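Every protein chain of the complex appears in place save one, which is left out.
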Amino acid sequence: MIESSKLSSSQGVLRYGMVGGGAGAFIGDVHRKTAAFDGKCALAAGAFSRDFDVTKQTGIELGLDEDRLYPDFAAMAEKEAAREDGIDFAVIAAPNYIHFEAAKAFLESGIHVVCEKPFTFTLEQAIDLKRIAENKGLLLCVMYSYSGYPMLRQARAMARAGEIGEVLMVMGEYPQDWLIEVIEGEQRQAAWRTDQAMAGVSNCTGDIGSHIENTAAFVTGLKIKRLLARLDIVGQGRTLDTNSAVLLEYESGATGMYWSSQVAIGNDNALTLRVYGTKGSIEWEQEYPNVLRFTRAGEPTRTLNRGHGYLHPAAASRLPSGHSEGYHEAFANIYSRFADALLKLQSGEALTAEELDFPNADDGIEGVKFIHACVESSKKDSQWVEL
Amino acid sequence: MIESSKLSSSQGVLRYGMVGGGAGAFIGDVHRKTAAFDGKCALAAGAFSRDFDVTKQTGIELGLDEDRLYPDFAAMAEKEAAREDGIDFAVIAAPNYIHFEAAKAFLESGIHVVCEKPFTFTLEQAIDLKRIAENKGLLLCVMYSYSGYPMLRQARAMARAGEIGEVLMVMGEYPQDWLIEVIEGEQRQAAWRTDQAMAGVSNCTGDIGSHIENTAAFVTGLKIKRLLARLDIVGQGRTLDTNSAVLLEYESGATGMYWSSQVAIGNDNALTLRVYGTKGSIEWEQEYPNVLRFTRAGEPTRTLNRGHGYLHPAAASRLPSGHSEGYHEAFANIYSRFADALLKLQSGEALTAEELDFPNADDGIEGVKFIHACVESSKKDSQWVEL
Amino acid sequence: MIESSKLSSSQGVLRYGMVGGGAGAFIGDVHRKTAAFDGKCALAAGAFSRDFDVTKQTGIELGLDEDRLYPDFAAMAEKEAAREDGIDFAVIAAPNYIHFEAAKAFLESGIHVVCEKPFTFTLEQAIDLKRIAENKGLLLCVMYSYSGYPMLRQARAMARAGEIGEVLMVMGEYPQDWLIEVIEGEQRQAAWRTDQAMAGVSNCTGDIGSHIENTAAFVTGLKIKRLLARLDIVGQGRTLDTNSAVLLEYESGATGMYWSSQVAIGNDNALTLRVYGTKGSIEWEQEYPNVLRFTRAGEPTRTLNRGHGYLHPAAASRLPSGHSEGYHEAFANIYSRFADALLKLQSGEALTAEELDFPNADDGIEGVKFIHACVESSKKDSQWVEL
Partner (left out) sequence: MIESSKLSSSQGVLRYGMVGGGAGAFIGDVHRKTAAFDGKCALAAGAFSRDFDVTKQTGIELGLDEDRLYPDFAAMAEKEAAREDGIDFAVIAAPNYIHFEAAKAFLESGIHVVCEKPFTFTLEQAIDLKRIAENKGLLLCVMYSYSGYPMLRQARAMARAGEIGEVLMVMGEYPQDWLIEVIEGEQRQAAWRTDQAMAGVSNCTGDIGSHIENTAAFVTGLKIKRLLARLDIVGQGRTLDTNSAVLLEYESGATGMYWSSQVAIGNDNALTLRVYGTKGSIEWEQEYPNVLRFTRAGEPTRTLNRGHGYLHPAAASRLPSGHSEGYHEAFANIYSRFADALLKLQSGEALTAEELDFPNADDGIEGVKFIHACVESSKKDSQWVEL
């Protein structure tokens, strides 16, 4: 059970600090906009860049006090922990290689953490962070953002309620095309993701294959028993995978195929999950997140739309049907649940499992396992690897 | 030319007050979330409801100071105008019948205005507001929110650049189905829209037909020369239209058909605009706002995606392609442009036409004309009415 | 009641002769392929062209006996009627201006008729043909081919069974773009359709608007009470409409909008019918004929697929679901029903109404009425015209 380790925030608004997310970073801005979306979280501190000047400039633009801008996460963790009005949680939106050290520093300082995925470089690191958080009674959210989409939550509710029967096959794919040219020289996002020192053992599988893994697990609850993978590198001079094909066997006996790619021309972020069961199937696409296709055996396919009365309460959303919600709202949904849990925790109340409904260290751990198993199998010429 | 009538806001963040948008109101919350989206506007005052208790409760939940919660818009306009730290602009997100009086009160108090559509009950009122704003050098934004969608801005840029040639036909439609049952008794949104005293001369044409009119004008720049309409009332006991069919002739000689409906089962907010020209065509759907279909004569249809490098600068957006933006971002785009213009105006600089790129009183006036012409034609058994 | 006027065909295969359909004609070849599709009809005679040499060449290529190739329809009607093994029916697949005279000649010679649409130039002609056929006990099929599509028949079965409740609105459209350039000089299909002498009072409304009219009537059974129309001519030097906008009021009180165009870039044969009722709606597209969208109020849209067990028997088709059927099969379905009826008639049995389930003179008459009413309304500056 998790208990509060901190005094409650003033006025029910949580203060947070951010690691990464300097000017020009895409995901940092998404975190800031969406943490603020429901008025539950306010940015109070930052170590936005390895370059302190960038941090200061970003912080000023964002209206932060200068004394809460830090040269690095270690300083932020130490100083904020010491303040009366210190941050309630830290958001780690920096390249992968920073995740472990930064998360550890905040957790050890008694500060809750929201961390980008993939969680850590090694499984040991991931388990370590989970252990620290548990020992300290701290919340640890790993930002698998797609689990915030209402219609994916609808898919989960339906799958868990048995509406498609027992799962037989899981087909997941996440094609992109932004690395079809070797743009690492000019493009920051590409530069760190294709660099082992910053991204870890994998690029494509780690960055987007892990989203398939999490999305499939989120919806079906299936545990991977073993997998085999073939990771390919497309692009002169690269050392990490840009295309990844995986066959899976789940503990239940169901099977799966996951394909992720950064070199599939014509695709942006075309994450698609299709789950086939003994009674029905569901299909969801990240690029058209407001709809979910559902087919019962022998019946016409139904297209479910976000915002309708026929949906499960878990698919609750902000806008009426027919007005698109997207990526920002998915993030905001996770921040909203995280903030609700943290505010309740701070108020001294115990949290139920349902109130801890955001992606957490366990999801992070599964992700790290998945990535390493894929890399290992590919190195062994696609032999099966047990998880 | 518009000049500043007010001291500049502290720290570049504009303060605004809201009329309407009490707890349970859909559009008020959208205004608040999206005005705040880019950190340029902060809510500072409110008259959220005709019931002052509701206003106070809403205001407290939103963290406002109690002395900036008002029983009505008139009080807000008077008191805020008198404060050193008074609001920079007012957002009018209340039912139609309040628009004119409220907008007038704020403008006359020297406060800029963002007003929901349809603008006013009568054309005279609309012209009156425009005149007051101009005389006082105040900004007046009429919230035709769909014009904030990046791909609709792309459509405009392409149409204006001649990529589809001279426009021949405009096909616009906006079907919904939420009024297929007579729910006015229980549902607030339905109650005021179907009530002449609160909605004006039209329900369907005024509420959503006007969106077609504005969207078509926004993209094509065409002026309506004359139109004929058939407005129908579906639903026992109703007195305002719920289905609206319009034929149009533009000044250029192009023709159009607009269909709006609140009783077309299977549709949520399916605004679709198709513009056919002598060289090509464009098609955009509000429910799938991230794509735009474009066809040149004799060539395959191209599906343009938000976020890509091949788009016009006017289609700039926040997220990379493949991560959906939606309704909130469209609103936020308009607030962002409005705020930029207002901040510049407050700094004492003159604004260029390009910097006034948000829907304004002229759009509001065209909308009122359109609604009245439709109602008049329908009453005359669908005779042509000149605009 | 219709009785046989002819001896039965040998071996259950009907012989037919064709008017029009010389080399290069698109629709003649479709008639030949699809009349033969189920082995029930065999081509035996032809007057394929005004140019007898073309007829002879076409006939030889098709393996016909030379003595059954005729310089014109009149000769064919006379000679075939006199033969022991004369044709059972005639197919009139020539430009509109020939329909009346040719159909009359065959009917008066005691030969059944399949005629292309639009049926005749004038309403009097249409009624005349109907009367002759009835008096002689002959079958008269007017080839509204789209009514042969299985999923449109499913739509009819559902609408007639009350699955969408009482019809409120009918939205029909048929955009094409093949006449966006003035190609009449080089293209035969364009040449006769844009020529009043050959096409009659209308091009666009007559050629494709009439398909909307028939499709809507086929599915809903609604009778048009009155309509208003605006017909426009796009294209230098043209005298007949290429774009047609129609508002309709049906006898039941339902309303409709029909749009047809030959100058809407990006469209081939995009006939779409949407019918909205008090309980549900259906939507069908000619270019994707194997699916039908159906929505019940408050439920997700269902996509029904041809070939499935959940369909009405009326939607019976040849191929399993998932293997596309198209235009040829739609034609073949009509020929198949026409041939079944004719064979039964020849066997001396009386036909039930259900066995006469192909488009007939009444459909042709409604089509002629519709075209004339549209032209008349447009001439009167879009006044309502009663049907």
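When the chains are written out, they are named A, B and C in that same order, and each has its own residue count from 1.
As a working rule, a residue touches a chain if its C-beta (ideal position, glycine included) is under 8 Å from a C-beta of that chain, and two chains touch if they have at least 3 such contacts.
Here the structure is a predicted model, which is why all the values come from computation and not from measurement.
Just so you know, the chain we are not showing touches A, B, C across the whole complex. Across A:S147, A:T205, A:T220 or A:S261, the single residue that touches the chain missing here is A:S261.
For the chain left out of this panel, the touching residue among A:K79, A:R296, A:K344 or A:K369 is A:R296. Screening A:G59, A:G200, A:G277 or A:G326 for touch with the missing chain picks out A:G277. Among A:T34, A:S49, A:T215 or A:N243, the one in contact with the hidden chain is A:N243. Interface note for the absent chain: among C:R131, C:K223 or C:H323, the touching residue is C:H323. Touching the omitted chain from chain C are residues 11, 13, 26, 29-30, 33, 36-37, 39, 62-63, 176, 267-270, 286-290, 305, 307, 318-329. Although one chain is not displayed, chain A still touches it through residues 164, 168-169, 171, 177, 180-181, 228, 230, 232, 234, 243, 245, 247, 249, 255, 257, 259, 261, 263-266, 274, 276-281, 283, 293, 295-297, 301, 381-384.
Residues 294, 298-305, 308-310 are the ones on chain B that touch the missing chain.
By definition in this document, only the chains that are shown with their structure count from here on.
Put simply, chain A has to spin 180° for its C-alpha atoms to lie on chain C, with the angle rounded to a multiple of 5. Counting the residue numbers that touch the partner chain, chain B and chain C have more than half of them in common. Averaging C-alpha coordinates per chain places the centre of chain A 35 Å away from that of chain B. Per-chain Cα centroids separate chain A from chain C by 57 Å.
Work out the mean CA point of chain B and of chain C, and you get 45 Å between them.
Multi-chain contact residues, meaning those touching two or more other chains, occur in chain A at positions 305.
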